[in-house]
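Following this message is one structure expressed as structure tokens.
Note that one protein chain is taken out, while the other chains of the complex remain in position.
Now for chain A:
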Amino acid sequence: MRHSKRQIQRLRWWLGGTAAAVALTSIGAAAADAAAHGTVHKTAAHRAKDDRAKDGTPDTVTLTFGSYSTTKDVYEDQIFPAFQRYWKQKTGQTVIFKDSYDASGAESRAIASGLPVDVAALSLADDIDRIKKAGYITHDWQNDPYHGMVTDSIVAIGVRKGNPKHIRDWTDLAKPGVVVDLPNPQTSGGAKWDITAIYGAGLKRGSAADAKKLLASIVRNVKVLDKSGEASMTTFLNGIGDAVVGYEDDILRESHNRRDFTEVIPKATLLIENPVAVIDKNVDAHGNRQVAEAFVAFLRSPVAQRIFAANGFRPVNPAVWNEVKSRYTTPPQLFTIASLGGWAKVNQTLFAQGAIFDQVLAERK
């Protein structure tokens, strides 16, 4: 068969191109293999080290930690180093942290479907209960002096600098012409805290019908119902809306960084309680229960609690709370989720399909 010069050249380039593509993918594949082998080697090295340890305890211990989105900076930059120092001093062991963050509900679902997290610190107790329901937690995680909690906060309002719309309380958010940023409670754990705070504040003022009316008139002023509390804060920071409802710690951190908006604390609002728990099934599989439990205890210690306080959280440790109490405004009518009957009841009255929040949305138009 005779080929013209051009055909041969074309064939050569075609083959060259294919060869290049194959080479590229093989390099990629080889890199992947190397990466996989790398981890194997690393663990092998660890094991070798473990064997060398004299008293039978290994030199390093790995702890996998899962939490909700806003906490990453606090844990990675401040809490982990503090615990690593503490644990090294106490036992001589080096703690290696592996960590994962997502919206509280999504993180909880990942752990409940097998993500091997040893310690989970999530936004609301409901999300820990989901993990327990899946069988990964076997102990009564709320049976301790802190009822399973690690930090507190309150639901607060962020307003533009100088408070041009004169927002002082929930009722001001219901006024015509005020644009409110709120996340969607169907997708955001933070939004559940927010909506419950508004509804609960309404209950403090009057009947269930009044509470629903307050919620409805605030929801009427919402233009954007973001996926998460963080997205809602981004919307506000991008210049949309007169007020944002959210975690006090988030508002404090962001307003501290940006200085172009301030916090307003309503007279009646909800106490936010963030839980932490050791995931029994995973620590037993990894053999690191001792360090996991020590880490949870450390999170309630004065050292860690002061770090949380420096980042806008309200400490759950009474001693530390007394130290920093003067920096926080505690509203006169602060209420808890327990006072409303717990998450199960609140979910049923407010957030179930066709429940109050759905009704309020349907009436919005």
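Odds and ends about this structure:
In the analysis below, contacts are C-beta pairs under 8 Å (C-beta built on N, C-alpha and C of every residue); 3 or more make two chains touch, one makes a residue touch a chain; residues count from 1.
Just so it is clear, contacts and distances are computed from a predicted model.
Per the UniProt record, the absent chain's protein name among "Ethanolamine ammonia-lyase small subunit", "ABC transmembrane type-1 domain-containing protein", "LLM class flavin-dependent oxidoreductase" or "Succinate dehydrogenase" is "ABC transmembrane type-1 domain-containing protein". The hidden chain makes contact, of the residues A:82, A:203 or A:224, with A:224.
The chain not shown here is touched by just one of A:81, A:114 or A:206, and that residue is A:114. Contact with the chain that does not appear here is found for just one residue of A:98, A:139 or A:256, A:98. Mapped onto chain A, contacts with the missing chain fall at residues 1, 6, 9-14, 16-18, 21, 24-25, 27-29, 31-32, 35-36, 64, 69-70, 72-73, 76, 98-103, 105-106, 109-110, 113-116, 130, 134, 184, 186-188, 222-228, 230-231, 233-234, 237-240, 254, 351, 353-354, 358, 361-362, 364-365.
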